[in-house]
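Other chains dropped; remaining ones untouched in position.
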Amino acid sequence: MNPGNPVYDYMVNKEPYYHPQGDEIALFTAAYARRLPVMIKGPTGCGKSRFVEYMAWKLGKPLITVACNEDMTAADLVGRWLLDAEGTRWQDGPLTVAARYGAICYLDEIVEARQDSTVVIHPLTDHRRQLPLDKKGELIQAHADFQLVISYNPGYQSLMKDLKQSTKQRFAAFRFDYPETKVETEILVREVGIPEQTAEQLVALAKSSRNLKGHGMDEGISTRLLVYAASLIADGVPATRACRMALMDPITDDEDIRSTLEHAIDATFN
Amino acid sequence: MNPGNPVYDYMVNKEPYYHPQGDEIALFTAAYARRLPVMIKGPTGCGKSRFVEYMAWKLGKPLITVACNEDMTAADLVGRWLLDAEGTRWQDGPLTVAARYGAICYLDEIVEARQDSTVVIHPLTDHRRQLPLDKKGELIQAHADFQLVISYNPGYQSLMKDLKQSTKQRFAAFRFDYPETKVETEILVREVGIPEQTAEQLVALAKSSRNLKGHGMDEGISTRLLVYAASLIADGVPATRACRMALMDPITDDEDIRSTLEHAIDATFN
């Protein structure tokens, strides 16, 4: 890609570390070949964003990521008029940039966004592949490389915050979960450089916490937090302190759950 | 139409693939002859937008589509003042452009819009066929070619989100549903190029899912998702994987429904 291209900065130049969990790389490649819009579901910190980054690298396409939130409006995605020395000037939003110049546009935690942000993607996700900029009076035909990817965490899905069927039925879907024990252990060893045994102990802790989900825990310990704990241990912090600080204190203030987790930590590392 | 015409870009130049389900083409033609406002109802992904696009092509009129959403205001339809180098400048919204220059204006999922967006269409839908631009102090008499088309999904119709009777009673209505088995099979064969037998299997799967509507399913598998699955199969993805990814994972996280669908997929393709 040419450095003058407006999406050149969004190329993923270094291969991100990614450990496949199944046939997801082949399936995503097939979906991209048809430019099917893709939805990725799964719990917090299980590697959804890392996977998208990896695929962008593998496909050699730029990646524009937008962290959705409940105050995000369609204009934040599509663009708006700015006041300039010579009057108003149009500024493309991230979705428009991606559609115009051919990037993968990744809308992270799409369910958090207000509905106008989700409806705005509809014409980009059917046979038209168009993005009407109503406020500018322009009709963009998506670049041949453009693809839309969204993610969300079905565990949070409340009645108030679910995608509408008319949005869901525009996507092919991937369901992610935490990696299998062996894979997760290898991730800790390779990313942080701790001994395999410590990594196994950490993964075992995480696994038992994930079983508590729904029994007082909103969500289990994520792979990301395991990496945090492993980093602190690698830097000399005692394992029990590192686990309290990275695996327990951030995610719960429930005294019962805390006591259960403390016993598990102490049993594992003492 | 002259290329200098502001709605020239909205002409549908290529005949969209559309398979009639009944006498809807003749009826729409009659409604257009009287310029009756038209309302199209039906489930997600059953071909409502494709039909409107087809009719625009057949009637040789430009088509301006607006995806409605709950943050859309009347100004988004009608237009607003923009700040320019020489002060404020008026910019017509999509509805105004359609009324002024003679296009079919298609408001997709109108029930999502805020009420002011729906009330603004009232004077365009009675004998006056006028659009008052209050903020500009202009009264537009609609172009002879102008027609208003709206769509909505009655399945979503909640008490909070229904059209007011004073809006409903301004439209002639079409009720759409998924195509009949034979038609839907032919659509898959013609659009994607898979063997007729695979197409029949996919349609059978969709049909059984549609019977689950109201029994844990918000809505059945749409024709659009069948096209997705067919595309992946055509590109070599195993049928069971393609069906999970395109027909099941996007639309439900309910474990009971998922297990029912998985059995149906496996029974069909193994």
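Going by the order they are written in, the chains are A and B; count residues from 1 in each one.
Just so we're on the same page, contacts are C-beta pairs under 8 Å (C-beta built on N, C-alpha and C of every residue); 3 or more make two chains touch, one makes a residue touch a chain.
Since the structure is predicted, the reported quantities are computational estimates derived from the model, not experimental observations.
Asker: Total copy count of the complex, if 2 are in place?
Answerer: 6
What we mean here is this: only the chains that are shown with their structure count from here on.
Asker: Roughly how far is chain A from chain B, centre to centre by C-alpha average, rounded to an integer in Å?
Answerer: 30
Asker: Considering the complex alone, what residue numbers of chain B touch chain A?
Answerer: Within the complex, chain B touches chain A at residues 9-10, 44-45, 49-50, 65-72, 76, 82-86, 91-94, 97, 108-109, 112, 153, 155-156, 218-219, 221-222, 224-225, 228, 231-232, 235-237, 241, 245-246, 249-251, 253.
Asker: Provide the residue numbers of chain A that touch chain B in the complex, in ascending order.
Answerer: Going by the criterion above, the answer is residues 23, 26-27, 30-31, 33-34, 36, 39, 41, 73-74, 81, 83, 86-88, 114-116, 118-120, 122-123, 126-127, 132, 134-135, 137, 139, 154, 157, 164-166, 168-175.
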